[in-house]
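The block that comes next holds chain A.
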Amino acid sequence: MADLAVDNLRIRLGGNEILKGVSLTLRRGEVAALLGPSGSGKTTLLRAVAGLEQPYTGTITVGGTTVFDGAAGINQPTEARGLGFVFQSYALWPHRTVAENVAYSLKIRGVAADVQRDTVQKSLDSLGLGKLGHRFPHELSGGQQQRVAIARALVYGPTVVLLDEPLSNLDAKLREEARAFLKELIERENLAALMVTHDQSEALAIANRILLLNGGVVEQAGTPQDMYNAPETLFVAEFMGSNNHIEGKIMGMSDGRASIRIGDFLLDGQARCAPEKVGQAGSAVIRLEGVHVADGSNGGQNHVKLDLVTSMFLGHTWEHLFRGPGMTIRTHHDGPLSSGAHWLHLPADRVWIF
Partner candidate 1 sequence: MSSAVAGTSARRVVISITALFVLAPVLLITYQSFLTAPFFDPKAQLSLWAYEFVFSEPDFWRALGTTAMLAVGMTAISVPLGALLAFLMTRTDMPGRGGFEPLLLVPIFLSPIVLAFGYVVTIGPVGFITVWWKQYFGNPFWDIYSFTSLVVIAGLTHAPHVYLYASAALRSLPGDLEEAARVTGAKPGRVAMDVSLPMITPALLFSGVLILFLGFEVFGLPLILGDPQGLLVLSTYLYKLTNKLGVPSYQLMAVVVMVIIAVALPLVFVQRLLLRTAQRFIAVRGKGSRTNLVALRAWRWPAFLLIAGWFAGTVMLPMTGLVLRSFVSSWGLGINVLDVLTLDNYIELFDDSEVVSAIVNSVGIATIGGALSIGCYTMIALAQHRWPSAWVRFADYIVMLPRAMPGIVAGLAIFWVFLFTKPLTPLRTTLFAVWVAYTLVWLAYGLRLVQSALLQVAPELEEAARVTGASLGRAMRDVTIPLIKHGMLAAWLLIMLIFVREYSTAVYLLGPGTEVIGSLVVSRWGSGAVDIVTCLSCINVALISLGLMVTLRLGVKLHG
Partner candidate 2 sequence: MTSAFSLSAGFQRVAFAAVAGLMAFGAQAQSLPAGYPADYQALIDAAKKEGVVTVYATTDSKAAAPLIKDFEALYGIKIEYNDINSTELYNRLIAESAAGTGTADVSWSSAPDLQVKLAADGLALAYASPEIPFLPKWAVMENMAYGTTYEPMAIIYNKSQVPAEDVPQTHKDLAKLLSTKAAAYKGKITAYDPERSGVGFLMMNRDVKADPASWDLFKAMGAADIKVYTSAGAMIEKVGSGEHSIAYNIFASYGLLSIKKNPNLVMVWPKDYTLIATRVAFIPAKAKHPAAGKLFLDYLLSKRGQAIIAKGELFSIRGDVEGKETAKAVDDLLGDKARPIPVSRELLETLEQSKRLDFLNQWQAAIKK
């Protein structure tokens, strides 16, 4: 049984249809990431689950209980839904200490004072905040504040926890550590986590399932591997990973393969477009890591010679920018390259043609 189920949710805000029918299910121990550009409706969806936005149709079920049903007229207020919510800005109450912030939900539920104290301390300890209970939020670092927000959301043991861009307010180094920490926490506590993020690498790293939203609908949903390796549309392909994008004219298609002409160059690749598109303009997408520098070869199918424009040292690898007529290609390579033209190989099975 799903711990969180959303079915065909539609939300209108200020006359605009923000969510145009979204469904998802979530089970304990799973992390689902709502991914998408701004305006795609992902935060709205998250807030709707919490009861902070009002859909006009659809259903939301938490732990088997229907908390929202547009047709049946059920709409439980936020405070009755028993979810955990971590805000993007953490929303720690500035006039209360860390311990008081965390204890609040227990206080409301009438938990005895000594039990409150113990539970809160355990919760803080488990997040590495054991000695900070008496401090005020503004006295803590960003990372610490984030963990307090998490402690507050989890202390009363909800099954479903909602996170709104949990890592976006942290600086880059902290983000990597926090990413691992969050994943471990969710699995350890066996939570059903729904997370909103605009960062696809974050979604790939943490989530078991990704829902990529575009304009209020789910464009594609699947495991990170599926989303990364088998994008169904151009949008999905370009949103995930770092990509090269080449425009051209689709020449032929057969058997799941297609070819696209860019100037004099004919590129073969995986067909991801409809058969009707033969003869029309199309796009070829290939990930940066799919392109190889192939100076040893001397041309061949899916080989192209381009001029090196600039190189960037990334620490673990080099990124090189090549340009030729009708195409700009970036790729990673172990070391620097000499200026001038180089042969590049774009393997057909790494090329998607839309």
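Keep in mind how these were chosen: all candidates are chains of the complex that A comes from, given by their letters.
Brief remarks on what is shown
Criterion: a contact is a pair of C-beta atoms (placed from the backbone, for glycine too) under 8 Å apart; a residue touches a chain by one contact, two chains touch by 3 or more; residues count from 1.
Values in this document were obtained by computation on a predicted structure and should not be read as measured data.
Only one option in 1 or 2 touches chain A in this complex, and it is number 1.
Interface of chain A with candidate 1 (complex): residues 50-52, 54, 73-80, 82-85, 87-95, 104-105, 108-109, 138, 152-153, 156.
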